[in-house]
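I have a structure I would like to understand better, so I am pasting it below and will then ask my questions one at a time.
A single protein chain has been omitted; all remaining protein chains appear in their positions.
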Amino acid sequence: MTTQLRIRGHRPSLSRRLGWVVLGVFALSMIVPFAWTLSTSLQARESLLRIPPELIPQDPGFDSYRRLTEVMPFGRIVLNSVVVAVVITSLQVLTSAMAGYGLARFEFRGRQAMFMLYLGTLMVPFQVTVVPLFIGMSRIGWVNTLQALIVPSIASAFGVFLFRQYFMQMPMEMEEAAAIDGAGPWRTFWRIAFPFARPAAATHGLLAFMAAWNAYLWPLFIARDEQAMTLPVGLAALHGRFQTDWNVVMAGSVVAVLPVIVVFIAIQKHISEGLLLGGGK
Amino acid sequence: MKQSRTIWALLLVMAIIAAACGSGDATSESTTTTAAGSETTDTSQPETTTTEAAPVDEPAETVSIRYFTFSAAPDHLGDLDAMIAAFNEVHPEITVEVETAPFEEYFSVLQTQIAGGDAPDAFELNFESFVSFAAKGVLAELDVDTSGYYARATEAFALDGTQYALPESYSTVLLFFNQDLFDQAGVDYPTRDWTWADEKAAAEAISALGDTTWGSFAGIQFWEFYKTADQNGCSFFTDGAVSINQPACVEALQYMLDNVNNGLQPTAAEMGGVSDGEMFVNGELGMITTGIWMFGAFEEATFAWDVAVEPGNTQGGSHFFANGVAVSADSESQEAAAEWVSFLTGSPEAAKTRVDAAWELPTLTDAGLYDAYLSQPSPANRQAVLDSLENVTIPPVIERQAEMQDAVNGLLEQAVAGEITAQEALDQAQAAIEELLK
Partner (left out) sequence: MKWLGSSKRWWVVFLAPSFLLLLVFTVLPIGVAGVLSFFEWDLLTDPEFVGIANFVEISRDERFLDALGHTLTFIVGYVPVVTVVGLVLAVFLKRASRAAGALRVVFFMPVVSAWVAVALIWKWMLNSRFGIVNWMLGLIGIEGPAWLFERGWAMVAVIMASVWKDAGFVMLLFVAGLQAVSPEYIEAAVVDGANAWQAFWKVTFPLLTPTVFLVLIILLINSFQVFEQVWILTEAGPVDSTTVVVEQIVRNAFTFGRMGYAAAMSWVLFAVIFVVTVAQNRLQKRWVHYA
């Protein structure tokens, strides 16, 4: 529970109220696109996009969603996406937390170099490595498999960076106390450090899930048929070369976006309600 | 320092691996055999799955081939399935697995698969990309009877006398016009005798109708430009030399620019992200030069419209966008793939399915196929599709095609923005293309 801090002399000032108004307008601008996507997805078939867009659908119906299931093996594709995203997320969070902890709390030769190597991998655009990686997958027979979607994505340099920073922000008292009580590194990590890093874990988990769920380029190259196809790739096929059935595309966008929003809502409080130190009770 | 030594060792290892990978030898097929995708299996076919690396000279064994396409998704997967079903009646032992990718990414995926030794057995190519692929030796020679195809189309997919792909379909570009706007402006509808002057006059009359009404639209880009140049008797290459900056070409470009600069055609800013097709349907354009693939989309228009063959200047010229299908040179089932390609592109059953589905047009000479197509009520002048074939503009194609298109497009954009003149643009294009041909 966060204590609501009352700062002496604080009254809702004009600037504060203005701040909330601006926030509100900003927030509205965030909702409108989603509302429009939703509205277009519920409209009856219309192959050209009208501009300006209409926010209220004229003839709302679930036609587009039905067509979505007809145009591709929808169930299987969604299942693939779910499996891939969940596995990647959990393994990414775990391995990154461990590695971040290792970089933050252990001293060893080459520690800084290793950290820079992690960072270095973030500096190369994926479009460049996709071809060598694909050739590698082809050589070990992993084309069109789920493991090809999962395994290369487990190591997360961003996650390691995130956790490292978070652990370096973490005061050492609790771990030192545990060490004095005789706990080894693993126990200290698992029982004390990792739970404390819940905000970081929740944040990374959310972002990892989002990235895995929305991944397009790699699955596009790897998947040949519904065995390994994920949702973004399936949805891309809806974009015709000359004309696009926008209603179905929007329906697909809604389906693609909803799980992530759900995950976000679920995870939210873990991000904003970390175990607080000073409390330490 | 110890660290740098490790880094060098690592790089050395990678270099060795890269060299090994870079020798480009075909890799082993993936060991998993996939059962034919549920959408493509004909129920009358025996339930056997593929055999690995089936030797090509035993046609009785079941073979599975992969066919990669960009034109089938999203609207014509069902039609493709129908064609495969018809194919399986003649060749029950060949299973065709369909793979698709959106057009924007199609060639990236295809090239990467080829690089990884994982090329599909048969795949679609458009005319512009055909030359690069054929020249690099990744296509198998096709030894097929090509008598039923349009000669011009067959030639387009051959290199040095060898057939490397079979023409599959084509579309053309026509002049679409809004009959209601023409009536309002008191202008006669376009006819086959129209020239640029007639088109311009009509555009002026229609543009005068209002601030958000424009007379015509033709994109100022590579494809439109080479065709417009052709309509003025100029082509990019003449007798093996680059001739893009000849007066006739400059004149053609100037004509296109004048349309925009004189308000007969909306500028990109005026369009504001709305596509030309959408503007036409919204009744804002009197005429539009676009492809026959828009027939379906334009059904939504609330006004009367029709099509006509594009007017030329010194001669006629119309686009001929052809797609072909090739067999991979690395395929282990080349014969089976060739059978499929032959059927897909040349059989009457496939052609009929294609025409009925309005999935472009087959490149076959059998006139009977077109009856169903021509007898559809809208647009009324469907005959124009065939009429336009009388004066066909073949795209200029070189091996470094993408770079040429990119260079020309960039220069045309600058000309449209008014940053350089038409002459300057084409002079620079001349130099750029000569550079690419070295």
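By letter and in written order, the chains are A and B; residue numbering begins at 1 in each of them.
As a working rule, a residue touches a chain if its C-beta (ideal position, glycine included) is under 8 Å from a C-beta of that chain, and two chains touch if they have at least 3 such contacts.
What you are looking at is a predicted structure, and each value in this text was computed from that prediction instead of being measured.
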item: Listed residues A:Val71, A:Val84, A:Ala200 or A:Ala223, member touching the removed chain; value: A:Ala200
item: Residue touching the undisplayed chain, where the options are A:Val82, A:Met114 or A:Leu146; value: A:Met114
item: Subunit A residues touching the omitted chain (full complex); value: 1-5, 7-10, 19, 23, 26-27, 29-34, 36-37, 49, 51-53, 94-96, 98-99, 101-103, 105-108, 111, 114, 116-125, 127-129, 131-133, 136, 151-158, 160-162, 165-166, 168-172, 175-176, 179-180, 182-186, 188-189, 199-200, 202-203, 206-207, 210, 214, 232, 250, 253, 256-257, 260-261, 264-265, 268-269, 271-274, 276-279
item: Absent chain, residues of subunit B that touch it; value: 10-11, 14-15, 17-18, 21-24, 107-108, 111-112, 114-115, 132-133, 136-138, 267-270, 272-274, 400, 402-403, 406, 410, 413-414, 417, 419
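We take it that only the chains that are shown with their structure count from here on.
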item: Centroid distance [mean C-alpha coordinates] between subunit B and subunit A, Å; value: 37
item: Subunit A residues touching subunit B - in the complex, by the definition given at the top; value: 46-51, 71, 73, 110, 113, 130-132, 134-139, 141-145, 220-221, 224-227, 236-243, 245
item: Residue numbers on subunit B that touch subunit A, as the complex places them; value: 3, 18, 21, 27-28, 30-32, 34, 37-39, 66, 70-71, 73-75, 77, 97, 99-105, 109, 112-113, 115-118, 272-274, 277-278, 281, 291, 293-294, 296-297, 300
